[in-house]
Structures are given as structure tokens and as C-alpha cells.
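All protein chains but one are shown in place.
Up next, chain A:
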Amino acid sequence: MRIKTHKGVKGIIIANYAGISVKSSMSQADTHKYASLISSLTLTARSTVKDLDSQNDLVFLRIRSKKHEIMVAPDHEYMLIVIQNPDEE
């Protein structure tokens, strides 16, 4: 996919809210880990935003860690997870 071709992108995962990955560019084991953990986190984040303001909704979630940045774009059913190394410039 075009996203893969961007600089520093390590991998992408498309998962649903149950935590099952539909499509992935990384190994099985990694995919499982990321999909399950991040989907639950996204659910919590979304509910937090909705609790704070019921009209609000989660648009994008970015987790920046020492080694890389995990970006999650949630949708109604699915979510797109991208892992990038932002310091590789």
C-alpha cells in the first residue's frame, strides 16, 4: 500500500474491534500482539472521549514511545494501525 512506502514506516495492520487483524504487513506473532493490545486501548480511549463529551468522538490516537510511534485511526468497525520510526530523518 502507499503508506508502506513512506519513510520510517515499519508496518501496518488493519484490525477490527474484537482484536482480530484482517490484513497486516508484519509477522503473525507481532500482528497478534499489536492487534489485540491496541484494539482494547483504542476502545478505552474512545469511551473516555465520549464520556467527557457525548458529542465528541475519537478521531486519531498517537502513542509515541522511545523507539517508535504507533498511530491508530479508528472507524466504526475497523481500525488502521501504523507503526513508524519518526526519528529516521
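In the analysis below, contacts are C-beta pairs under 8 Å (C-beta built on N, C-alpha and C of every residue); 3 or more make two chains touch, one makes a residue touch a chain; residues count from 1.
Here is the rule we use: contacts and distances are computed from a predicted model.
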| item | value |
| --- | --- |
| Candidate names "Dynein intermediate chain", "Transcription initiation factor TFIID subunit 10", "Calcium and integrin-binding family member 3-like isoform X2" or "Very-long-chain enoyl-CoA reductase"; UniProt protein name, chain not shown | "Dynein intermediate chain" |
| Interface residues of chain A (partner: the chain not displayed) | 1-3, 6-9, 14-16, 18-23, 32, 35-37, 39-40, 59-60, 62, 64, 69, 71, 73, 75-80, 82, 84, 86-87, 89 |
